[in-house]
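Shown here: the complex without one of its protein chains, the others still in place.
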Amino acid sequence: MYVAVKGGERAIENAHRLLAQERRGDPAVPELSLEQIEEQLTLGVDRVMNEGSLYDRELAALAVKQARGDLIEAIFLLRAFRATLPRFGMSEPIDTGAMAVSRRISSTFKDIPGGQVLGPTFDYTHRLLETQPDAAPDVTPAAADASLPKMPRATDLLAADDLIERSPQGCDDVRVGDLTQDPLRFPADRDLRLQNLARGDEGFLLALGYSTQRGYGRNHPFAGEIRLGEVEVEFAPEEIGFAVPLGRITVTECQMVNQFRGTATEPPRFTRGYGLGFGHCERKVMAMALVDRALRARELGEEIKGPAQDEEFMLSHSDNVQATGFVEHLKLPHHVDFQAELGLIRRLRAEFAQAQSAGDIREAAE
Amino acid sequence: MSSAAMSSAAMSSAAMSFAANESAPLLIAEGLTKSFGRQIGCRNVSFDLHEGEVMAVVGESGSGKSTLLQLLSMQAEADTGRVLYRMRDGVTRDLAALGEAELRFLARTDWGFVHQDPALGLRMAVSGGANVGERLMAVGWRHYGDIRQAATDWLARVEIDTARIDDRPTTYSGGMRQRLQIARNLVTKPRLVLMDEPTGGLDVSVQARLLDLLRNLVATLNLSAVIVTHDLAVARLLSHRIMVMKGGEVIESGLTDQVLDDPREPYTQLLVASILQP
Partner (left out) sequence: MNAPQNTPAYNFAYLDEQTKRMIRRAILKAVAIPGYQVPFASREMPMPYGWGTGGVQVTAAILGPDDVLKVIDQGADDTTNAVSIRKFFQKTAGVETTTSTHEATVIQTRHRIPETPLTEKQILVFQVPIPDPLRYLEPRETETRRMHALAEYGLMHVKLYEDIARHGHIATTYAYPVKVDGRYVMDPSPTPKFDNPKMDDCAALQLFGAGREKRIYAIPPHTQVISLDFDDHPFERYRHDGTCALCGAKDSYLDEIITDDRGSRMFVCSDTDYCEGRRDTGETTGVQQAKADKGASVP
């Protein structure tokens, strides 16, 4: 005899216990520490900070561990945590021009003041899986070069000759948009677009940025500059009236130099795409810059040919926390609605069968 | 019918319509000007259009005729000049002063716009019947049977096989799509129809049939129309009056037969002389 399904709560509790067990894995294997994750899975932690929209390496490492290495799950954990934090204000804009650079390259010039500094990069490694146990790397820390040469931005050099459009000046009385405080409406201005892209899924931006290079809204990009390093975060409390430093964060910045454009009244200049992210995230900021430039199609009067240029499409689907929530919600019970569909399809099939047999009878009669 | 007979038929119907409509013009264009950067779209175009009148705007590509149509239908904003329209309550209003809601309502009920490419004026993903019925549903028709009957009637009027009512326009031929677009526009009995090269891109025999249909519908429904075309034969067959445009300006205008039989401007003479004689 059928009995109504019960026991959902017990099932959930047991599932959580099993999850905790799986998370720990084989007890004979040493447990990962947060420091290990922070130090040795740095780039994963950086991605979680970026898309989690929160700069806290320790918390991001914790999220990675709690999520068993599933980075989107970790991003979700960090975002949810962020939502509980009180906000006490907005920092001053960070000055990436004053960055303590550890890596800086430009593809538009062979050499520039400050030089091409390769820094820690996978770029020229040969992708050979190294099965030998880690040879202890040379752990003598290089002496910090206190006297790094000045590193003006390559794009600023172009701007000095008026070859590239000027970055729009910030205006003190215009409030910068904030996605986390106001719902996104379309059309969206560039500040909101960039914010959306900064926390957008790296894979999504990578694919759509790639599509622009393959012709779906091509904008002729050159990597004007990519730089990685530490910048100071400053905050100006109303009570004291001037900015005080809060600390330093690591960011990666990409300036793309794109298809030039002139108008009836303005001489041709190169246009820009911009990307910025927490930690070391070159792929992310480059893809972001490509998509940023693509989304400027409307303001630059360009024909919209590819999905990367479609503002509503891009900004509505870039958030992987939203995306995974909705995709995975299909796992929730839907049997009530399915029941309704079953009712309709059965009725239509019955009518179809009736029409068929009526047709057969007619044919037989003829 | 010989061209002389046709033109006298057109002239007499024009004379009849003028006599019947001594009332104020339906559509007034005043000094319409629009440029795109340094490129002139159209400059200082003015005319009056009365109920039941059909005016052709002819010219080659770049003459400004399409820009003019965009301005008349409020799809683009003029730099200077006004478009005035006499609404159903008898009051003539500056269209630029109307709100978006009113303009969209007019576009759905009182006006028609026939695109050169019918796919632009149709919903290709829904059936022919739904395409014709949409405007009715938008103004509140709520009886499926009535909507379907009205759609069926209109398909018949534009000579589309009514058995195709549930087929999508993607399965229709070019000529059929164009006729469907016309039906979709006329179902709410608009008073003014704007047409952009309505026979462009169609086979010659299909064109002839379509022109015949348009001529009958315009006369039966007492429509006013502005028809943009580069084809003088279309102008001759459908319109009472004609405006010839070149380089964004109106260089000659008047009664169609008079202008085409006795063009005064050299450019008009050139256009007329270029018509291939059958």
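Chains here go by letter, A and B, matching the order in which they are written, and residues are numbered from 1 within each.
Rule of thumb we're sticking to: a contact is a pair of C-beta atoms (placed from the backbone, for glycine too) under 8 Å apart; a residue touches a chain by one contact, two chains touch by 3 or more.
Just so it is clear, the structure is predicted and the values come from calculations on it, not from any experiment.
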- Task: Just name the one of B:D94, B:D153 or B:D166 that touches the chain not displayed here.
- Result: B:D166
- Message: For the chain left out of this view, which of A:I12, A:L43 or A:A160 touches it?
- Response: A:I12
- Consider the whole complex, including the chain that is not shown, and state which of A:K110, A:R127, A:R214 or A:H335 touches that chain. A:H335
- In the whole complex, of A:G69, A:G97, A:P152 or A:G343, the residue touching the missing chain would be A:G343
- Message: Which parts of chain B face the unshown chain closely enough to count as touching?
- Response: 100-101, 104, 108, 123, 126-127, 129-130, 133-135, 137-138, 142-145, 147-148, 165-166
- Message: Please output the residues of chain A touching the missing chain, sorted low to high.
- Response: 1-9, 11-12, 33-34, 56, 58-59, 62, 65, 76, 79-86, 180-187, 312, 316, 321-322, 324-329, 332-337, 339-344, 347-348, 351
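Here is the rule we use: only the chains that are shown with their structure count from here on.
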- How far is the middle of chain A from the middle of chain B, if each middle is the mean of its Cα atoms, in Å? 50
- Message: Per the contact definition, I'd like the list of chain A residues that touch chain B in the complex.
- Response: 263-264
- In the complex of these two chains, what residues of chain B are touching chain A? 37-38
